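Note that one protein chain is taken out, while the other chains of the complex remain in position.
Naming follows writing order (A and B), and every chain is counted from residue 1.
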Amino acid sequence: MLLLVTAHLVLAALLPTVSRWLGRWAFAVGAILPAVSLGWALTSLTEVLAGGTVDESVAWAPVLGLTFTLRLDILSLLMIFLVSGVGVLILCYCVYYFKPDAQSNSRTSALLVAFAGAMLGLVLADDLFTLYIFWELTTVCSFLLVGQDGNTKQQRRSSIQALLVTVLGGLSMLLGFVLLGEQAGTYRISEIVASPPAAGALTSTALVLILLGAFTKSAQVPFHTWLPGAMVAPTPVSAYLHAASMVKAGVYLVARLSPAFSDHTPWWPLIATLGIWTMLIGGYRALFERDLKTLLAYGTVSQLGFLMVLMGAGSHTVAMAGATMLIAHGLFKSTLFLVVGIIDHQAGTRNIDELSGIRRRFPVLTVIGAIGALSMAGIPPLFGFLGKEAAFEGFLESGTTGDLVVLVGLVLGSALTAAYSFRFLWGAFGTKPGVEDSSAPKPSLGLMVPAAVPAALTLLLGVVASLFNALATTYAEPYPAGDHPYYLALWHGFSLPLLLSAVVVASGVGLHLARDRVVRLGGWLPDFLQAQPGYERTVAGLDTVSYAVTGRFQAGSLPTYLAIILLTFVLVPGSAVLTGGSMPEELRLWDSAVQVPVAILVLTAAIAVTMAKRRMTAVILTGVVGYGIGAFFVLDGGPDLALAQFLVETLTLVAFVFVLRRLPSRFTQVESTRSPRWPKVAVSVAAGALVAVSALVFSGARQAPPEASEGFVEAAPEGAHANNVVNAILVDFRAFDTVGEISVLAVAATGVASLILATRRARRPSAAEETEGPRKSREVRK
Amino acid sequence: MSEGPPRSQPSGEKKRRTSLWEEWDTPQEHWLLVGSHRDGRERSLLLEVAARIIFPTVLVLSLYLLFAGHNRSGGGFSGGLVAGQAFVVRYLAGGPMEVRAAVGLRPPVIIGAGLSLAVLTGLAPIFWGEAPLTSAYVSMTLPVLGDVHVVSSLFLDMGVYLLIVGVVCDLLRTLGAGIEEQSPRPRRRPSG
C-alpha cells in the first residue's frame, strides 16, 4: 500500500517530463496509477466485506515509536472508490478538456496525480501522524491547483484563502491528535477506536480541536467561504478536489472517529448544529447563484453539512445512510461538474442567463445531467433517493427530541437541495425567453464518457438497490443494529420517510417555481453573520496588529536587539539557574596564588578597554587581556593551548593594526548623545554575573569524572602512538573536527581576500583617486 | 643627532597634520635609516637585518614544533602559527615585497596545498580497506638516523601547518598589502 502511494508521488514527479513528449496524453498516463489502486481495492473487496482488513506498517523512527501504518478497511475502501475511481475519470476527461498545447498541462497533470497519491495515503492511514502528513499534502496540492499560475488576483486570493483556512484547521487538528494520542497512550487509529480514552476535559479538548480541522477541510460554516472561492480552478480540478475527494477528508475523519467518540460530550451537538446550519446556509445561497459552477459549489457545501451529520451521528441506520450518501454524492457531484465543464467547453459560458436551448442541442448530455441533478434532489429510482430515505428513517427510529429536531433540519435542507437541483436543471438545460438558442459544437466522446460513467452508476446502484447493501451494512457494523436492521431498498412501504421525501420534492418544486420572488429576497444576511467579510476582516486585522507590534518593538537598532537578547538570557535561564541550581559547598578562592595578580591584570585591562578613547589603546589592551588568558592557560597546565593562545593573540593584534591604519585614531563620540550608558552597563554586568554564577553552579554539579577523557588518555600511547594527548585528540581521535577547523580558516581567508580586494574595484576610477586622495583621507582623519 | 618628525609636504597643498600612527611608524633616528627608499616608505636598517637573521631560526623552530608535537608540546597549529609570525616579521620590516621574496608561491596555493594534504591523508586509508582518518604507524630502522617512528597523522599535521602558513601569508597580502595599495600614499621626502 505504501508502495502504491509512493508510486503516485514518483509518477507525479516524472509527469512533467512525460508531458513534454506526449502533450495532453500525459493525463492518460497519470490515470494509470489510480486505475491500479482501484483495481487493487476491488480485489480486496471480498476480504474486507467479510470483516477483514489489510495492514501494512513501516517503522521510520523506531526509537521514537513513529511508524507509517496503513490499513484498508471498509471506510477506506469506500473512499478509494471515490479517490481513485473518480480520479481515473477526471484524468481521462482532462485529456480532452484542456487545450493540447496549454502550458499548464504538465503542472496540472503532475499535481493531480500527486494529489491522488496523497489522498490515497490519507484514507489508508492508520496512524495519526501519517494521516496528518497526507492531510497537509492535500492542502498543498489544492493550494497549487487553485492558484494555477497565480496571474490574476482572483487566483491568488482564493488559493491563499483556501490555504489559510485549511492550514488553521490542520494545525489545530495536529494539536488535537497529540492530545488524543497522549490520552489514549497510542497513536494508532485502529487501537484508539477500539479502546477509546475515558471522557474528560483533555479528551473533549482534543476532540474539539480535531473537529475544527475536519470542519475547515469540509467547508462547514463559518469556514465555508473558501470553497466557492476555489472555483477559480479549472472544472476538472474542482470536480476532483472540491467535490469528490479532498473536501470529503473532514467527513472521513469524523466517520473514522465516530464509532469511539460519538457519545462524548462535545461531539454530536457540535457536529449536528454546524452540519445542519451549513446544509441550510449552503442550500440557501445556492438559490441565488447565476454561475452554474458556483451553484454547485454551494450545493457541495450544503451536502457536506448533510454528510457530517450522517457520519457523526453514531447509530446503525444513520451510518448506513452516511455510507450511501458518501458514494452517491461523489457520483452525482462529479457528473454534474463534468457536465458543467462540457457546457462551458462547448458553449463558452456558465452563466444561467446566457444559456438556452442546450436541451435540444445536446440531448444525451441533458439525460446525463438530469440523472445527476435528480439524484441530488433525491428522486427515486436514483441512488441519492436511497440515501435520503435511509437518513430520514435513521432519525425517526429513536424518537428522541434531539433526533427529531435534526430531522426537521434535514428535511428543510433537503427541500433546499431539491430546489437548487431543479434550478440547476432549468439553468443549464432550460429554454429562457429572450435568449437565443445555443449553437455550440458537439462535445467529443472523450468528454462525454467520463461524465456518463458516474451517471450510469448512479442509475444502476439506485435501481438494483441491494448491490450496495453489503457495503453499507459492513460499514455500519460497529454500531449496534437492533432487531430489524435496515436494508437499502427502493420501496419500504408507505412509511413516514416516504412521506417526508414527497414533502421535500414538492417544496423543492414549489421553491423553484416561485424563483422570482425568492430571488428578490436577494440572499440577504446581516453583515456580521456573513463569513467572507469575516475572513477578510480577520486577515486585515492581522496585518494591522503586526504593523503595530513591529513598529513599537522593533526599533531597528542593533544595541536594542542585543540588549533584549541579553535580558532574556538573564531572566529565563538565569531564573532557572538561581532557583534550581545550588552553589557548591566549598569554594576555593584560588588554585594557585599566581592566578590572583594575573586575574587583576586581565580585569583591569578589560575595564580599561571600555574606557579607551583611542582605537590603538583599546586594541593593545585587548592584547593584554589575551596574553593574560594565555598565562592562565600556562598556570592551568595546558601547554599546547597556551602556545596557541599566545600566537593567535599576536596575529590578532597584527590584523587589528593593519586595519587600524585606515581608520580614524579616535572612536567617534556619538554614543554619549544618543542614549544613557547605564542601561547598557546594567545589562552587561547582570549577564556577566549570571555567567559567573553559572560557572560555579555547573562545575559544582559534576558527579563523576569524565569517561571520555580518561579513555583518550589511556588510548593515546597505543592507539595514536602519541604521548601528547591533546595533539592525539586533535589529529587522530577527532581529526575530522580538525579538518573542518582548517576549512573554516581557509574560507575566512578567502572571504577576507574578496572583501579587501573587491573594495579596490569599488573605488574606481583610480585616476580621480590621485587628486581626491588626500582630500578624502583628510575627511576620514577628523 | 636626530631630525624632527618628518612632515609630509605635498607640493602646492596645505600642510596637514600627521596622525600619531604615522609618527610612530616612521623611524626617526638618522642612523636607523637606509639611504634609498622603496615603495615610497622609509626603510629601517636595524629592523631589516634583524628580520633576515631571525627568519630562518624561527622557521626551524616551527618545524621542530611540528615534528615534536606528537610526543611533546607542539603540533601543527603551533608550528604553523610560529612560521606565520616569521613572515609577519619580514612584512613589518620590508613590506609586501619582502614576503613575496620569501615565499614564491601565491598564498592561496599554499592554503590549497595544505588543505589537500590534510584531506588526502584522511582519505588514504580507504585504499587499504580501512575507515577514513584511521592512522597508521610505521616503525623502521634507517642507517644514519636510527629508529624512526612515523605516524600517518603527521601528514595531517603537515597539512595543517601549510594551511596556517598560507592563511597568514594571505592575510599579509590582503590586510597588509591590499589595504596599503588602496590608501592614498603619503608622500614623504627621503631624509638626509
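Here, contacts are C-beta pairs under 8 Å (C-beta built on N, C-alpha and C of every residue); 3 or more make two chains touch, one makes a residue touch a chain.
FYI, contacts and distances are computed from a predicted model.
> UniProt name of the unshown chain, from "Multicomponent Na+:H+ antiporter subunit C", "Simple sugar transport system permease protein", "ABC transporter ATP-binding protein" or "Probable tRNA sulfurtransferase"?
Answer from the record: the omitted chain is "Multicomponent Na+:H+ antiporter subunit C".
> Sort through A:242, A:293 or A:316 and give me the one touching the missing partner chain.
Of the candidates A:242, A:293 or A:316, A:293 is in touch with the missing chain.
> Among A:228, A:330 or A:454, which residue is in touch with the absent chain?
That would be A:228, which touches the missing chain.
> At which residues does subunit B meet the chain that is not included here?
Against the missing chain, subunit B presents residues 71-73, 77, 167, 171, 174-175, 179, 182.
We adopt the following convention: only the chains that are shown with their structure count from here on.
> With chain centres taken as the means of their Cα atoms, state the distance from subunit A to subunit B in Å.
58
> What residues of subunit B sit close enough to touch subunit A in their complex?
Listed in rising order, the residues are 10, 13, 16, 19-21, 65, 69-78, 81-82, 84-85, 88, 107-108, 111-112, 114-115, 118-119, 122, 133, 135, 137, 149, 151, 153, 156-157, 159-160, 163-164, 166-168, 170-171, 173-176, 178-185.
> So in the complex, the part of subunit A that touches subunit B is made up of which residues?
Contacts found on subunit A: 614, 616, 639-640, 643-644, 647-648, 650-651, 654-655, 658-662, 665, 720-724, 726-728, 730-732, 735-736, 738-739, 742-743, 745-746, 748-750, 752-753, 756-757, 759-760, 763, 769, 773-774, 776-778, 781.
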